[in-house]
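Here the structure is laid out as structure tokens; the discussion comes afterwards.
Just one protein chain is left out here, and the rest sit where they should.
By written order: A and B. Residues from 1 in each chain.
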Amino acid sequence: MASLEPIAVSAPPGRGRIAWRRYFSNPLLVTGTAIMSVVALLALLAPWTTSYDPYSIETLNRLQPPSGEHLFGTDQLGRDVFTRVVYGIRVSLLVGASVTAIAGAIGLLVGLASAYSPVCDHIFMRICDGLYAFPSILLAISIVAIMGPQTGNVILALTIVYIPSIARIVRSAALVVQEKTFIEGLRAQGAGVFRIMGLHMLPNVLSPLIVQASFVFAVSILTEASLSFLGAGIPAPEPSLGNLLLDGKNVIFKAWWMTVFPGVFIILMILGLNLLGDGLRDFLDPGAGSNNRFAKRKKAVRRRRRRSD
Amino acid sequence: MTKYIVQRVLSLVPVLIVVAVVVFLLIHLSPGDPASVILGDEASEESVAELRSRLGLDLPLYRQFFVWFGGVVTGDLGDSIFMDMSVTEAFFSRLQPTLSLAVLAQTIAVGIALLLGIAAARRRGTLTDQAVMGFSLLGISVPSFLLGLFLILLFAVKLKWLPVAGYAPISSGLWNHLRYLILPAMVLGFMQAALIARMTRSSLIEALGEPYIKTARAKGLKPGVVTYKHALRNAFIPILTVIGETFGTLITGASVVESVFNVPGIGQLIISSIQRRDFAVIQGSILLITVTYVLLNLAIDLVYGLLDPRVKLNGGRGR
Partner (left out) sequence: MSQAPLLEIKHLTTKFSTEQGIVKAVDGVSLHIDPEETVGIVGESGCGKSVTAESILRLFDEKTTEYGGQILFEGRDLLQLSEEEMRKVRGNRISIIFQDPMSSLNPVYTIGDQIMEAIRLHQRASRRQAREKALELLRLTGISDPERRLRSYPHELSGGMRQRVMIALALSCEPRLLIADEPTTALDVTIQAQILELMNELKEKLRMGIMLITHDLSVVAQMCSRVIVMYLGEVVEEAEVTTLFDRPLHPYTSGLLKSVPQLDGRRKQKLYEISGAVPAMHEVEACCRFAPRCPFATELCRSKAPSLEEAEPGHRVRCWHYKDIQANGGGSDGSGLLVTA
């Protein structure tokens, strides 16, 4: 039938204002950023938010229940639990941010290279498949256990474990862009590899990368806590939410506060990051529909189906 | 179908090779000489040297790999340094608690998840739907050991209904067996239910929007028949994939929960081996677990081929 041009409705308002409006109409994103800002502020301002020292031992004050003096009570060595929680959050955020940054950067490079060159694709993706097959906690535990429980090793182990998930996302997003004709055109014009990757593919893989990074942030905090809880993570006197809970477990009959308070903060952080991730995905990719956290899984299923065709 | 199976099996070969290499290299990550790390600081030079040659550590790296890999292929994963048995024996002696726990947890998870996921999809956008989504967000946000501790606080410490931790084999009576497993199974089940419910909801919603659903309604079928016979059967294919994957993680990744509840399963074996630096057991168990996981995924793929007629047909046609 008649081919029809769409009519412009009205002049679009400024981009910035639209972005703000979209931000505030996205409850997941707003809640997520709110939770994370509060938690992060609490941790970053640690020397001001608490007057206690996380390491000072006061044996007289052992296992005191929460009170005006010790908001979250004290632990088996008389240390202030609130203070240790606040410093623990610092460690969690440090580990999460480092893992996300390093795994994000390496994953981005690997993903782009795989999308660009078939040889890289074969090598890197086989390695990723292999790493992916390991249960992530067990792989991380083994690495840390063998290398020695230190914060740096925890970060290294988690980075190795989470690179494949980022590389895969980047690769598939880059492949989609690469099939577009404009990349073909650039190639025909003689544009170099780095120009095409940096200027044209990078911006297009950025939103899936950011979304995935926020989930990696959440899982690495979660895994770090599990590792420390099992005694294969952040080593003892340094507080981390995981080893606080390990301490708590040993006195769970006597001191519930040592389990409940660090626990609530872990949940808050991971919940906040998950909300942030879900919200970001809606924000950056409005077409994707809200509950498609598992869209990639579904895509994998479809890929499987297609592969078998 | 045969071609499909062969293809799938062949695609596993590179994955398994990478897995083997990584597992082999794990032990070489240790700072310094593995033999002296294993034996600790006070060991004499002779005993370290003896262990080195026993573990083959004095060979060049690639020869070590082939010696080790040759053993793996013939089913010899080495011996535990601390327990008086081979790694395979140690592994299989700990398999039963892990399997019991996994089966119980998966039953709980699938039951809850299908119920919630279907309810949410059928009442999309209502309060039910939002509650289910909230539940599943919580499920992926609460660390398993933490949920375990909370449940222990509630059911074992406060209410005293169930034992705090431990394990009793089936031979001591089914109820006794289950009593110990209920809490850890609830923890694992809850987390898996979150994943499966999300998948159920989203794939059922997708299936309910397909044109063939309209055809089914236009035939005059009842809404229940449309949902369960026509939509769910189609939605079930991705759901099954997630169920399979989560079952894989239950068998392989229950280590944290096992250690919270002191269940003597595979996870605990690995963690105690890590504390004892029993490298052969760590290597062997991780290898076995990962291979199990890979094979489970293969099994899911094959079942998938049975469920979806489009996959069959000698690997040809399809959409």
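List of remarks:
Following the convention adopted for this analysis, a residue touches a chain if its C-beta (ideal position, glycine included) is under 8 Å from a C-beta of that chain, and two chains touch if they have at least 3 such contacts.
All values reported here derive from a predicted model rather than from experimental measurement.
Across the entire complex, the residue among B:L29, B:L95, B:I182 or B:L221 in touch with the chain not shown is B:L221. From the set B:D79, B:D129, B:E245 or B:D308, the residue in touch with the chain omitted from the display is B:D308, counting the whole complex.
For subunit B, the residues touching the absent chain in the complete assembly are 210-212, 214-222, 230, 233-234, 307-310, 313, 317-319.
In this text, only the chains that are shown with their structure count from here on.
Subunit A and subunit B have centres, each the mean of its CA atoms, that are 22 Å apart. Touching subunit B in their complex are the following residues of subunit A: 126-127, 129-131, 133-139, 141-143, 145-148, 218, 222, 225-226, 229-232, 245, 248-249, 252-253, 256, 259-260, 263, 266-267, 270-271, 274-275, 278, 291-295, 297-298, 301, 304-309.
For subunit B in complex with subunit A, the residues that touch the partner chain are 4, 7-8, 14-19, 21-22, 26-27, 29-31, 133, 137-138, 140-146, 149-150, 152-153, 157, 195, 198-199, 201-203, 206, 237-238, 241-242, 249, 252-253, 255-256, 259-260, 267, 270-271, 274-275, 277, 279, 282, 286, 289-290, 293-294, 301, 304-305, 308, 310-311, 315-319.
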